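A protein chain is absent from this complex, but the other protein chains hold their places.
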Amino acid sequence: MSNDKSSLRPVRFGVIGTGGMGGRHARNLTNEVAAAQVVALADVDEARLQAVAAACGAAHTFADAAELIRHPDVEAVLVAAPDRFHAALTAACIEAGKPVLCEKPLALSAAEALRIVEAEVAGGRRLVQVGLMREYDPAHLRVKQIMDSGALGKALAFHGTHINGGTLSWRTVEDVVTNSAVHDLHSARWLMGDEIVRVFASYVPYSADRPDTARLMLIQLQFRGGAVGRIECNMEAGYGYEVDVKLTGERGSAETNSLRSAVVRHQNQRGQWVEEDWLQRFDTAYIDEVRAWIRSVQLGVADGPSAWDGFASMLVADACIASARSGQPVDVAMPEMADIYRRA
Amino acid sequence: MSNDKSSLRPVRFGVIGTGGMGGRHARNLTNEVAAAQVVALADVDEARLQAVAAACGAAHTFADAAELIRHPDVEAVLVAAPDRFHAALTAACIEAGKPVLCEKPLALSAAEALRIVEAEVAGGRRLVQVGLMREYDPAHLRVKQIMDSGALGKALAFHGTHINGGTLSWRTVEDVVTNSAVHDLHSARWLMGDEIVRVFASYVPYSADRPDTARLMLIQLQFRGGAVGRIECNMEAGYGYEVDVKLTGERGSAETNSLRSAVVRHQNQRGQWVEEDWLQRFDTAYIDEVRAWIRSVQLGVADGPSAWDGFASMLVADACIASARSGQPVDVAMPEMADIYRRA
Amino acid sequence: MSNDKSSLRPVRFGVIGTGGMGGRHARNLTNEVAAAQVVALADVDEARLQAVAAACGAAHTFADAAELIRHPDVEAVLVAAPDRFHAALTAACIEAGKPVLCEKPLALSAAEALRIVEAEVAGGRRLVQVGLMREYDPAHLRVKQIMDSGALGKALAFHGTHINGGTLSWRTVEDVVTNSAVHDLHSARWLMGDEIVRVFASYVPYSADRPDTARLMLIQLQFRGGAVGRIECNMEAGYGYEVDVKLTGERGSAETNSLRSAVVRHQNQRGQWVEEDWLQRFDTAYIDEVRAWIRSVQLGVADGPSAWDGFASMLVADACIASARSGQPVDVAMPEMADIYRRA
Partner (left out) sequence: MSNDKSSLRPVRFGVIGTGGMGGRHARNLTNEVAAAQVVALADVDEARLQAVAAACGAAHTFADAAELIRHPDVEAVLVAAPDRFHAALTAACIEAGKPVLCEKPLALSAAEALRIVEAEVAGGRRLVQVGLMREYDPAHLRVKQIMDSGALGKALAFHGTHINGGTLSWRTVEDVVTNSAVHDLHSARWLMGDEIVRVFASYVPYSADRPDTARLMLIQLQFRGGAVGRIECNMEAGYGYEVDVKLTGERGSAETNSLRSAVVRHQNQRGQWVEEDWLQRFDTAYIDEVRAWIRSVQLGVADGPSAWDGFASMLVADACIASARSGQPVDVAMPEMADIYRRA
């Protein structure tokens, strides 16, 4: 991911939300992206705000995110506020005509996400990138490159594995789908280059008397072009964090090789350490995500996961929830995608 | 798999069918199992029959399989005739009170298989072993041993991958399920130690205008005890043959490591040769299968995959076909299992 | 490894020594080799002798091994007595004109081994197979097959790794070389199809004040044809048992893939269980070794590791010891091999 300091001017940007992901993004932008300058931060937690501002050298701080968006020094905005504010803040950025990288989910419902899409389409050009960051994972990219080369023929099936080490509390079906599986739904759409038209989801609850919770969920996918797919989303694997994909083509398959740890032989085991969470597994991806975003802002040409992707994955997620609840397959009524979302 | 020549007398057995699998079984019994003597063979193809008889040193040859079953020198029978004769021949062995190893499928329909089960139950003891030979694959056994140890907690999910290198002709949905996926359905039941109560199947046809064919099928499973499962059955992978299973437990997972080929570095590849078909992949399993069967005959205590297993996997297979055809999940109405089928 | 019961008569053989390896060989011959009959056993430990005789159904038992060798019912002899008796017992078998499988080492010194070679050559045909059983390990055989195919060009280098889990007591340099590294020296000669002409050995002692002991030894090899090699012999790895080889050719390399255990994910590890000792790692090889031997006895054509191999690996071992002791490279004065040892 190149970002040529010499020929392109630096970008002055603001970050809304300085908690976990927001703070990480701010630090990545500051320390890992040559062309980026953090000039503004917004948060209602004043102490946290000032700490991050000091670390990043940000000149402006705001309690009100709307002020940050309006500020003339801010050219582009990264939204890492709590989920319920995502849609409104992104809409405000579109209205202000400023490029925005919004953490996933883009909105709390497909309907709300669709309104963002409509606003952006009305403006005639892409301003929104959504934080569906699997696209920046080197391991995923290698698989995509191989499939795109055509050497393995047309893609027939998508296989996604999303394993979480453990959680502090039981997760509802809704939570599992919208917060975890949504990444895999996006990976499926992105890697297959096709839309999902039907889903079937089933799951193992944390306990039999809490059928609203999902410890492990399996989702089966039907793509518009005839291919199929399957996703495993394990919320409490008990051993570590792993995200992998495999694509089956007509003449072979390609699968991520994501384990980077050393091979250790010890106590009758030939073992490799498995990462604990997404911050470890996707450390490089988070950096490459903001680098690519800054680059696209410099070039004035948005690419990366779009508002459409944010909307579409949410629409499929809603179908998954309905399927898990009803025990029946559910069709996805995907509207036609506007031309501005067509990717190279 | 030990078979102690000294303490247990050899078993005189007959083989019905001397084609592909029948010939292989006869040779394995002759060359690889110390305690076995092939004394009789039956086939309608006289030339093939005599060739195998010479190779195995079999004294008796029959055109009529019923005569072989009745012959007093024959203590036990291996049925490797064409599929449509399996049920009748197995029933004849039960009637004759002789142990029988019947190649899968046990019958052409679940109803027909159920009649075998009922006949065996009526006799009060197990005589039938069915050729669902995944149980003898060392790689599968290692996974089972680990799950049974309890170290990974209760099993929450089954994952089965069944990849075929290619086929001479397009396969129908029915064929894919009853001839290929049936193995995986049995693996699922055997490794999870639970019955499947609901299935959902979808597939990619060989071409859009031949929706009766299935090139790649995905099956999602619901187990009685609450666990879930998924099976991938690829009929034309274009690259080789692979069968693997993974079980997800509460505290970790166990997965077959079945690739035995050398690691070769050549032409910018670190590669391992993938086997071409089941005869290569399961060479050891086929031998261990007949060894175990001979041993059980010597001990007079049948174990291994039973007529019940043959029936149950077929009942689930029927549900998979119905699901693939209808696009809807299908419940499996599994009867109660008779006590004689309870396994240690 | 096929041994056709029908066309070839069974072999009646005797086993000298019924301890660890002797008892295992006797049981393997009895239970795993259709064409073999254990008819005689010899041991000075009467209790052990009778126990194994009962298990194998051996008719004759002897306290005096010489009587076993002479007995007319005994067609072939497996020598698994203590090392110091190997040479004399093998010589007696040659004198009696009976095929013999002698556990390694063939003798306690290269000079003693050479006398066996000379006796066998004087008789004009091979009668001796030596228990250098790496040749029967499927993983080693796959590497050999690939190199012999020529696809990777001429072999330029041999790499041998021999890792022992641990020992009850400290091992001397002499012990490490003659009991452990001798296997790797044979693998090097066998897989490269060439003789070793020069060695350089260095080692880490168990403690600095016991320089006669060797915990870990590295041996560098020069082959007659110009290739090189290296061996690592770790006597106390602290974690498990592993034996692997890699051959470097002009256009690539081939390496054993010997780990057969399941892939287990547990406690932040993606691990595979590593075997504890050679009985586990080489279980199949020990069986295939006696099967091949019985087959060669039936056919009257000895193949497998020869007395020459036993002698040559010992001659190289002596050089390794001299090198380790002196800290200097040592040349190996390998005599010309007699024609009867030329292998197909």
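In this document, chain identifiers A, B and C correspond to the written order of the chains, with residue numbering beginning at 1 in each.
Operating definition for what follows: contacts are C-beta pairs under 8 Å (C-beta built on N, C-alpha and C of every residue); 3 or more make two chains touch, one makes a residue touch a chain.
If you're wondering where the values come from, they're calculated on a predicted model, not measured in any experiment.
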Options C:Glu67, C:Glu112, C:Glu232 or C:Glu276, residue touching the unrepresented chain: C:Glu232
Per the touch definition above, residue among B:Ser149, B:Ser169 or B:Asn268 touching the missing chain: B:Asn268
Full-complex contact with the absent chain, from A:Gly19, A:Gly193, A:Gly252 or A:Gly327: A:Gly252
Per the touch definition above, residue among B:Pro105, B:Gly131 or B:Gly240 touching the missing chain: B:Gly240
From C:Arg27, C:His140 or C:His159, residue that would touch the chain that is not displayed: C:His159
Missing-partner contacts on chain B, residue numbers: 165, 237-240, 242, 259, 265-276
Residues belonging to chain C that touch the chain removed from view: 152-153, 156-157, 159, 200, 202-205, 208, 215-216, 218, 220, 222, 226-230, 232, 234, 236-239, 248-253, 327-329
Hidden partner interface residues of chain A, rising order: 2-7, 30-34, 54-57, 138-139, 142-143, 146, 151-152, 251-257, 259-267, 272
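Convention: only the chains that are shown with their structure count from here on.
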Farthest-lying chain, centroid of Cα atoms versus that of chain B: A
Whole-Å separation of chain centres (CA-atom averages), chain A against chain B: 43
Rounded Å distance, chain B centre to chain C centre (Cα mean): 38
Chain A and chain C: spacing of chain centres that average the CA atoms, whole Å: 57
Where chain C touches two or more other chains, by residue: 259, 265-267, 272
